[in-house]
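Could you have a look at this structure, given as structure tokens, before my questions?
Excluded from the complex is one protein chain; the other protein chains are retained at their positions.
Coming up: subunit A.
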């Protein structure tokens, strides 16, 4: 224990220093006292006839021991029975109050942490729920779109087909009309130019042959 060693060293040092200081000052004091006694105005020199240190005058020992014992025992009694228990009580009360407050703070903190965890949990639940909902809605929309697209495609194809069919019949009709008109024109031209009276069937056949020729 270096602390204890240091304390012992301090004690020894202060003891040695005190002792040497005492010797020095007692010497100095004696010199000064002697000087005072030799001085002509040293009238009160005879006051302490015992001489030397008042501390070494045994006549004063009984009173000092008596009063020391009386005062020290009184002090010990007052301290141990009254003053110190009171201080200890106040300090204990404070310690108790502090530890009680600390434990209260700790429990409050725990509570807050639990509430926080709960909030976190419900937040995470809500988030995953929302995500599921979003995914579901997206899938629904997707499926809807697909169905609409397919329907539209089918409708378009149907419309295209009917349009094509209309065009084909119109074309055929037009071609037929063109043939009939061509036959008429051809009969008319033949009648006017050659004076030939061509019947309708002949003209028609001729026009058909020409169309066939052009087409090939």
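The criterion applied here is as follows: contacts are C-beta pairs under 8 Å (C-beta built on N, C-alpha and C of every residue); 3 or more make two chains touch, one makes a residue touch a chain; residues count from 1.
FYI, contacts and distances are computed from a predicted model.
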In UniProt, out of "ATP synthase subunit a", "ABC transporter permease", "Aminomethyltransferase" or "Nitrate reductase beta subunit", the chain dropped from the view is recorded as "ATP synthase subunit a"
Across the whole complex, the chain not displayed is touched by subunit A residues 3-4, 7-8, 10-11, 14-15, 17-19, 21-22, 24-26, 28-29, 32-33, 36, 42, 48, 53-57, 59-69, 71-72, 74-76, 78-80, 82-84, 86-91, 93-94, 97
